[in-house]
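Only one protein chain is missing from this complex, and each of the others stays in its spot.
Naming follows writing order (A and B), and every chain is counted from residue 1.
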Amino acid sequence: MIPVILGIIIFNFLLLHMAPGDAVDVIAGEAGAGDAAYVAKLRAEYGLDQPLIVQLGRYVLQVLQFDLGHSFRQNMPVSELILDRLPATLLLMLVALAMSFLLGLTLGVVAAWRVRTMTDNVISVVALLSYATPTFWIGLMLILLFSVTLGWLPTTGMESIGAGYTGLERIVDIGRHLLLPAVTLSLFYMAIYTRLMRASMLEVYGQDYVRTAQAKGLADSRVAFKHVLRNAMLPVVTMAGIQVGSLLGGSVLVETVFGWPGLGRLAYDAVFQRDFNLLLGVLLLSSVLVVAANLIVDLLYAALDPRIEFK
Amino acid sequence: MSGHLLEVRDLRTVFRSDAGVAKAVDGVSWHVDRGETLALVGESGCGKSVTGLSLLRIVPRPHGEIVSGEVRLDGRDLLQLSERDMRAARGNDIAMIFQEPMTSLNPVFTIGDQIGEAIVTHRQTRPVEARKRVVALLDQVGIPDARRRIDDYPHHLSGGMRQRAMIAMAIACDPQVLIADEPTTALDVTIQAQILKLLRSLQDELHMGMVLITHDLGVVAESAHRVAVMYAGRIVETGGVRQVLRDPQHPYTQGLLQATPHAPKVGGARDRKLAEIRGLVPSLYDMPPGCAFAPRCPKAQATCQAVPPPLSETTEGRNVACYFPG
Partner (left out) sequence: MTRLRTLWRHYRRNVTAVIGLSILGLVVVMAISAPLVFPADPWEIVSRPFTWPFQSWAYPLGTDALGRNVAAGIFHGARVSLLIGIVATIAALFVGVIVGAFAGFYGGLIDDVLMRFTEIFQTIPSFIFIFVVVAIFAPSVEIIVLAIAIVSWPPITRLVRGEFIALRGRDFIQGCIAIGMSDMRIIFVQALPNAMAPVIVTASVMVALAILAESGLAFLGLGDPNVMSWGTMIGAGRQVLRQAWYLTAIPGIAILLTVLSLNLIGDGLNDALNPRLRGRQ
């Protein structure tokens, strides 16, 4: 895990280095001064005249102290900007993750249960379509239907600005704002879980121990929910770790569509302000989030499968 | 009505697929009494395992289906029971153990949990009581240190121990009939003998009828009272174990015994090849109209090709399905 994180940091540094214009160019540009001596002095001050390997060493040390550099556009430390936006993205992600997981699991179980019936076919078609639909487009279509046409849900933001809601009212308000983006973000993975769970259930149904459970005289539902489900979930749980990275990517699109004030939106703004420190900070933090998610998934997997033992 | 503990009459089970309909069990009849062991013998694919699954009505759906026949346990036809009543009988009146102890136990639950489940399901016992019973069962099947082993997961146990756990699960509710489908095939030779011995002593203790499904004539000689030889979904010969092994009447049984290097003795070698008989078993999808063995049989005549020979009594307790027995 540590080599992976280190690798990601180095990779990040190289990208940052390849970006046109360093911090000094930005500052000099802001100041409107093209004085070569002044620029050289600044460069030395920031250590940008040092050999690449020295700069890299400094960068790694900085990052390990959670110093992601300075956003010259917003004149704030990148880490602060990111931490400010992180909760909104985490909320959106966790809700989307839970929705896709629960819904996908349920649909997959039902499809496997009623395999080769109309129900199975309908679920498979829904999964196929959800898997092929561009996230941002389905978000726009949902806005068109539920906000523009029906007027049931708000189109943008995380809560009603200036309404001054508190307590439960505020939670409901955020929930109403959250619903469409969360559904949008969850659809793609719901489809993956559905397909995976269906295949996994069918696979497990063919196992010898399922026959043993039947031979014991257990009811079909007990066989399905106790003996099959737990084993069938194992590959799906593995997938959930991979999903986190993709959810972060999807959040750039979904947050842009729904004006959700999270990391994705921050990254989007950073691109158009050419704020590369900030942009790479987001990339680095998202990678770390993925590593953390994989760790949690490993723990969860070990809890579900007694064959995995910790050293 | 007969007085046999378990009587199977004209059982037929088919598998349907794109390739057509396979008659896996094609009109099989036999019986077993209390305290008696019947060995169902044949090569793999002859339908002996499907027969076992049919008795419990757990033939894999939707491809497999029991088409007709009777399975009378103590006079009651299991095939006529509602799914609910059948469930109550499974694991309770009639239990089954399988070939692969490695894969027949669920890897994510402890053996205590899996054995206790049978008791709780059929006896509505409280979990604490069930646990006590499980410890007693583990003792009974010879798992040492049962009190600790009860919380082990299957992967903690050796193959032999797992098979013992499977046996404990099967006898948890004192079944009248135990079906053992190749119970020792996947085990080491020394363990095989132990497991067979365990099954025999349990049968005496619990006075069960036992159906021993095997391809190993060594196992048959050691453990069975009577033998039913299956070929391509049909019974070709039945009789007492000595009679059949010493004086086989059906050419197929004769071939089987010849293919076995020496007269089967206790603790047969693990991978004894049953069939060194010339030719191939016909496809179950495309059976010849007459005797299924005719294409490979040295004695086959025109009649054999045309009409399948019925299973008929030659001497007392001896049945052979052949026009030219002996």
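In the analysis below, a residue touches a chain if its C-beta (ideal position, glycine included) is under 8 Å from a C-beta of that chain, and two chains touch if they have at least 3 such contacts.
Keep in mind that this is a model prediction, so the values were computed, not measured.
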item	value
Listed residues A:153, A:283 or A:304, member touching the removed chain	A:283
Among A:61, A:83, A:129 or A:299, the residue in touch with the chain that has been omitted	A:129
Among A:83, A:148, A:172 or A:308, residue touching the chain not depicted	A:148
Interface with the undisplayed chain - residues on chain A	3-4, 7-8, 11, 15, 18-20, 116, 128-129, 131-138, 140-141, 143-144, 148, 242, 244-246, 248-250, 252-253, 256-257, 267-268, 271-272, 274, 276, 279-280, 282-283, 286-287, 290-291, 294
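The definition used in the following text is that only the chains that are shown with their structure count from here on.
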item	value
Rounded Å distance, chain A centre to chain B centre (Cα mean)	53
Residues of chain B that touch chain A when the two form their complex	53, 56, 58, 60, 62, 87-92, 95-96, 98, 100, 103-109, 114, 117-118, 121-122, 153, 155, 166, 169-170
Touch list for chain A against partner chain B, complex	116, 206-209, 211-219, 222, 226-227, 230-231, 304-307
